[in-house]
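Okay, handing you the structure first.
All protein chains but one are shown in place.
By written order: A, B and C. Residues from 1 in each chain.
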Amino acid sequence: MTKIWIKTLAAIILIGLLIAFPKVMGVLNTNIFIGFAIMALFAVSLNLMLGYTGLLSFGHAMFFGLGAYTTALSLKHIDNLPISMALLLGVLGAVVCAVIVSPLLVRLSGTAFSMLTLAFGQLMYIVCLKFREVTGGADGLGGFPVPDLKIPFTGGIDMTDPVNFYYFAITVLGGCILLIWRFTKTPIGSVMISIRDNDNRVDYLGFHVPSVKSLVFIVSGGFAGAAGAIYALFQNMVSTDGVLGLFTSFNPIIMTIIGGVSSFTGPIIGAGLLTILEEFLLRYTDRIALFNGLVLILMIKFAPGGIMGIWDGVYRKWFKRRTLS
Amino acid sequence: MDATTAMYVGQIMHGLAYGMLLFLVASGLTLIFGMMGILNLAHASFFMLSAYFCVSVIHMGGNFWLALLAAPIITAVIGVMVERFLLRGIHASGHIGELILTVGVMMVIMEAVQVFWGTDSHMISVPSALAGMVNIFGLQYPLYRLFVIFLALAILGLLVLFLFKTKMGMIIRAGVSDAEMVEALGINMPLVFMMVFAAGTWLAGVAGVAISPLLSVFPGMADQMGMDAFVVVVVGGFGSLLGAFVSALFFGLLNSFGIQFLPRIAPVLMFVFMVLVLSFKPKGLFGERE
Amino acid sequence: MNILETKDLLFDYSGHKVLNGVNLEIREGERHAVIGPNGAGKTTLFNVITGSYKPSSGSIKFQGREISGMKPYQLNRMGVGRSFQITSTFAKQTVFQNARMGILSKQKVRFNPFSKVDKMHKITNETNLLLEQSNLAESADMPAGLLSYGKNRALEICLALSTDPQLVMLDEPTAGISKDETKTLVELIRKLTENKTMVIIEHDMDVVFSLADRITVLHHGEVLACDAPEVIKNDPFVKQAYLGTLEV
Partner (left out) sequence: MKRCFFLLRGVLTLLVLGMLVTSAWASDALMDRMADFDPSNPVVPKGDTIKIGHLNPFSGPAAMNGELYHIALHWVAHDLNKQGGVMVDGKLKKIEIIKGDTMSKPINAKKAAERLILGDKVDLLWGSTGSHISLVCQQTAAKYKKIYVSALSISDSLMDAENFNRYTFHTPWTTSQAAKSLAYFYAKRPEKKFYILCQDYSFGHALAEKFKGYLKEFRPDAEIVGEDYHPLFTKDFAPYLEKIKASGAEVIFSGDWMPDSVNLLKQSRDSGLNLPFANMYMDDPITLGVVGVEGSAGLVNANQYMINDMDPRTRELNKVWNHLHDSKWEEPYNSSLYVWPLGVVASAINTTYWMMDVVERAGSTDPEKIIATWEGDKYNSFAGVLEMRACDHVTVRDTYVSEFSHPAKWFDNFSYIDKIVTVPSYVVEPPLPEGLDRCKK
């Protein structure tokens, strides 16, 4: 029983900290935290494919960008659209794209899969860049209204106020991360892990591997779309380079690798570390990408399991438990 | 030679010139992938690195020709060091580890360049011997771009001779189809890998030096060329030199005539081709290996 | 009635006829062994039947239905289970999780993204039952990658049977394990394939003769003989196929 007790206690403390955060840390750090939470969900949604199903996607920004653009465009063109609807439309946009793309993708695996995702990612980037009338091209799309969050009985909560938005964003992003956690605990979750370890045997056990892969692809795309939608609401500005660029696809991979590929919380830790690293470095140098690159190389070379891998190694040495996450 | 045919010939020549440079970069990329299964996303950064070395060589008093000799060799040395100390030990985590490591290398090179050579564009003037125009049945065409085409053709010839006529070339071709088997036959594959990586980076280095007088050398030059070369390798087929050559010319001409006739859609077309090929023929047009 | 029949099964691998018109009959509920010298085409026959390769021509009938060219997952759902010569289990997952994969497929819980798999007691109980039958219960929480080679072979067979197939095809189950471990494994196979039809490829003649009701001898991609074990034992042609030319 103690295990569950510890878990609930930890959960309560965590929620307490999250609620107190904006009061304690001030508006600037709150905004940075929201940025971190968005990237955490984005990285966790990528890890659903990379860490759990063994599929490395170089085009995950496609869903993030589509989520952001659909939300931004729907708020811009449909007046007094409630914020929750805009969010849902964002997720829907990403899911529809995943449904269209997945049949082509799931037949491949390994490097071919990665290359095709990169191709799709860049295709989406160029199309958005070129059709400026709709997407605002290099200028991006800004100034769309961020409507108040309407709660049935009380009046609307002003979403442009950073602290209110913080609570809204954290509930949505935290909720999504929990949903993904639960998803990995379901039967389809264990099938995914088996596909990562040995997709051939899974085929012989009666599972239709391509349809499982496309389900994972769509779920992961949908959650990336949610992260993109929150991003659009948070920044009130969506630019092709910001949400669809090559590095928008690479960042979650870097976070997952640094945090730990084979664990659920790895990407979250990776996202936190990169955000802190960036905030810290920005004061001293403009060369943030240089440090990120170096950290990435060192991690892959000396600690392929990432921070969680190191923690797991240490944990095993001290507690002699035979676990192989 | 009235205006429209002059324009067509001009665009074809530009297409060939850009296609040839694309081939130099893509050939290195596809050889390395064919041999070692590593798709080196940092390959275009070596192309840029060599251009910056060319700037330094010329800064320190050397002329363009010395730079054309020295810069690719320095880049190849750095390429070998990257393969030797970084890429070699991580076959364990499979292709995913290697792919992501090359992303790290790309990021480091792109930023390091700005630290050492600053952020503004460096100009390299066309070498005097090649400056000016030449008259080809009525069309004025810059001599330097012709030089680039012939340089690339010469290197292609060298490459083909090396691969198909020498013992080492045979080993490399065998390695492309089955590296383990060749190693089993007692050939020191790690050494061959290192040489292929050096050759691949050297090719990218030559392209980097060749392109600098045409364009200015500035931190953003790797992105465009990197993505184009990547599309060429994927469409041409991983590990296939012929595939790289054919698709490099195709995309070089597409780049020129795309801007000429359908400016808005030209870049999109390139990626549409890539998606189509990858979806229906993952091995690429001439590739043997996924 | 034959549960599995192949008619003039042909498979040529770029010119070389690996299977040259194989007619195989497996009766319902029998234990059938397929033997033959190396390179006779045993494993290829196996892979063609279980859907890994598409045959060049000829038909395969399972319970009366034509299955040539079907995908492995379709065959499995129809009731064909198989094991692999080279152990192919889920190294990073525990033995329990390995077995549970088969049970999930058996219970057709393939796309359920809602309920927690650990909370599905029906599945958990059935998995534990399977593990006990395969006497792997005590190493249930051990990752498959850390099992001994012998135990891994047992897990391999357990997986093959986990989807409760009518026809079980075992590809050299006892390959590479010691004499006494073979004994326990043979007992395990006999126990697990109680009322099922089994086809086994095996080189160890003791295993073949202790398990098989009938034996098919394959040589150069053709069926040399198909009869009871005693008959096969002293069939001159079989000896010749194995020992080369007959000393006169």
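By our rule, contacts are C-beta pairs under 8 Å (C-beta built on N, C-alpha and C of every residue); 3 or more make two chains touch, one makes a residue touch a chain.
A quick note: this is a predicted structure, and the numbers were derived from the prediction, not measured.
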Partner chains on view for the chain not depicted: A, B
Chain not shown: contacting residue from B:L69, B:M133 or B:M168: B:M133
Residue in contact with the excluded chain [from B:L151, B:M221 or B:V275]: B:M221
Options B:Y144, B:W202 or B:F286, residue touching the unrepresented chain: B:Y144
Residues from chain A at the interface with the omitted partner, ascending: 26-28, 31, 35, 129, 132, 137-140, 142-143, 160, 235-237, 239, 241-243, 282, 286-289
Interface with the undisplayed chain - residues on chain B: 3-4, 6-7, 10-11, 14, 17-18, 111, 114, 118-121, 123, 125-126, 133, 140, 142, 144-145, 213-216, 218-221, 224-225, 255-260, 263, 267
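Definition applied: only the chains that are shown with their structure count from here on.
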Category of the chain touch graph - line, ring, star, complete, other: line
Centroid-based (C-alpha) most distant chain relative to chain A: C
Chain A - residues contacting chain C, complex: 182-183, 185-191, 193-194, 197-198, 200-209, 211-212, 215, 219, 262, 322, 324-325
Of all residues in chain C, those that touch chain A in their complex: 50, 71-73, 76-77, 81-82, 84, 88-93, 97, 100-102, 104-106, 109-118, 120, 123, 142-143, 145-146, 159, 162-163
Contact footprint of chain B on chain A as seen in their complex: 50, 56, 104, 108, 110-112, 114-116, 118-120, 122-123, 126-127, 130, 246, 250, 253-254, 257, 287, 289-290, 292-294, 296-297, 300-301, 304
